[in-house]
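Note that one protein chain of the assembly has been removed; the remaining protein chains are unaltered in position.
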Amino acid sequence: MENKHITIFHGPQHPGITGNMSVELDLIGETIQKATTHVGYLHRGFEKLVERRTVIQAFTIVCRICVPEPDPNEANFAMAVEELADLEVTPRAKYIRTMVLELSRLAAQFLWIGGQSGSIGLYAVGQWAIADRDLILDLFEELTGARVYHMYIYPGGVRRDLPDGFLGRVSKLLTYMKKRLKDYDDIFINNASFKARAIGVGVISQEEAIKNGYVGQVLRGCGIKADVRKDAPYLVYDELEFEVPTQTAGDVYARALVRRDEMNQSIHILEQLIEKIPDGEVMIKMPTHRKLKLKKDDTWVKIESARGEFAYYMAGDGTENIRRMQVRGPSLVHAFTLLEKLLVGAELSDVALIMNSLGICPPEIER
Amino acid sequence: MQTNMFTQIKNQFATNDIIIKRKDLYKVEVAKERLFDLIKFIGNHYDYKTLNAITCTDWIEDGHFAITYMLTTLDRTSTFMVQTLINREDAHINSLVDDFAQSEIMERDLAEMYGIDFIGNKNLIELSLENWVHTPPLRREFDTLEFVNKHLTFREGRDDNIDTKKEAKRLRAIKKAEKEALKKAKEEAKAKEENQDGK
Partner (left out) sequence: MTEGFLQEQRTLEGDLNSENSHQNSVDFLMNWFRKRSIFVLAYGTGCGAIEMPPTFTSRYDAERLGIRGAATPRQADVIIVSGYCSYKTLRRIIRTYEQMSNPKYVLALGSCTVNGGMYWDSYNTIKKLEDYMPVDMYVNGCMPRPESILEGFIQLQKDIGNGKASSWQKYEENYEFYRKNQEAVLGEKVAPSYEADWYLYDGGL
């Protein structure tokens, strides 16, 4: 039969795509024969902009590299500058940074629930998830002044101390969240239509995952206990106790279960932080911005974000400008090497499902 | 165990001393011809089997690019940065696509931004830019502000592109000239008064 092959763009303007990117699909009927990813719609040239700026000028644009979850960017930038400028942070600032990172992880997991449920048509779950995420953003607004782009974690500490009664409000929110997440189990995780769509779709094997450098829930869904907070601890994670959940099936449903367990672990970590936080200063005495010079050296820092391992490479050259800053987000390898392999043989309606499950976020791929 | 590894690497591959940056981060600098043997060596003998990233820094004053490969062990507790220097003009180096599948996309990114040719990688097409005909953007000789002022226009009414140092000097010179003119006028008036009194 003629006219069997079709090429379509699951394109930048699409309700089922996670951000502004496109996937070009070759189809026969509804089965995908070949997939090619296209990015570059959000390229702003961050790595060139940062080279013209000093540290405090670059700090204002660094948080906009990853739009759904901006805090790991600020924390990585601060840690890299502190290594290159030999600054040591106070313990109270480290605890506050950890609290901000864990709250940001919870908010990002709620956004994932909204996206994943929207991709199979359970729109009611999306309404719940975005509304619950807004309660966390209210706390951020009280602490830092902004809902989405906080600009709070600065090299040398954090910009201001906690307001009065803040820890009490966080505890109240955590109590509400623990009760509310059980409702999400009923409506989403144990939903029969989600299970029917998700089990057996997008399977990844363990050897391939290790060799190709995949990170995050992709590894944990295949049975490998990979977490930067346990393997190479940073901030105060070596003083806290928590577990790393894993599953063995390696499909979309396994990754969803891993994410659901991680939300429980985040709440557990936050409760420990609220009890253990010490007193003290939050910001050390820093030189003025033309005098904050970086050594002629380079470094590599990494953090566990909600979607996987997030790493920064930074090189200085003895002046107050940054010579080179490279961002290695978790989605770079997932969007190209993994997605183009997983989509061969899948159905057209599974594209949005698989993309949401891998957690692909285009602004950090092309910066 | 690690001093054993360090002496082995230093003897076999003729490198400098290996730098320990943190408990979990080492760095070594090696010549371009021995780079891939070193990567295979630490992969087979010491478990550094995962390639995490490939980065590049432009040292224009020394005339070379510094390309760094980040390799991690299987249990993800230790990272090794392997660095090599290549020429800025006619930059080329062998590709790692046969050993690591993820290096295809990382090398494609660097080839577009710096103009480096990775021999063996068949997919070095444009990634973030579209129909770009000027110099590769991350090279140090590409001036981004000059490019913007040449090709795009801003909204009127915003004088943000003036150099603040020059503008401050100009305003200071105007103020100084006004002050001197005022002083001179006062002196002249005083001299005129004395003349009148003297008369």
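First chain written, first letter: the chains are A and B, and each begins at residue 1.
FYI, a contact is a pair of C-beta atoms (placed from the backbone, for glycine too) under 8 Å apart; a residue touches a chain by one contact, two chains touch by 3 or more.
Quantities reported herein were computed from a predicted structural model and do not represent experimental measurements.
Q: With the missing chain put back, one of B:Asp98, B:Glu130 or B:Glu194 would touch it. Which one?
A: Residue touching the absent chain, from the options given: B:Glu130.
Q: With the missing chain put back, one of A:Gln127, A:Thr175, A:Thr248 or A:Thr319 would touch it. Which one?
A: Of all options in A:Gln127, A:Thr175, A:Thr248 or A:Thr319, contact with the hidden chain holds for A:Gln127.
Q: At which residues does chain B meet the chain that is not included here?
A: 128-131, 137, 142, 144-145, 147-148, 151-155, 158, 160
Q: Since one chain has been left out of the picture, which residues of chain A touch it in the full complex?
A: 2-3, 5-9, 11-15, 19-20, 40-45, 48-49, 52, 60-61, 64, 67-68, 111, 114, 126-127, 130-131, 133-134, 137, 147-149, 363
Quick note on the criterion: only the chains that are shown with their structure count from here on.
Q: For chain A and chain B, let me know how many angstrom lie between their CA-based centres, rounded off.
A: Centre-to-centre distance between chain A and chain B: 26 Å.
Q: Along chain A, where are the residues that touch chain B in the complex?
A: On the chain A side, the touching residues are 39-40, 43, 45, 47-49, 52, 83, 210-213, 226, 228, 231-232, 298-300, 311, 313, 315, 323-324, 326, 328, 332-333, 336-337, 366.
Q: With touch defined as at the start, can you tell me which chain B residues reach chain A in the complex?
A: 21, 24-25, 27, 49-53, 55, 57-58, 68, 70, 74-77, 79, 81, 100-102, 104-106, 113, 126-130, 137-138, 142, 144-145
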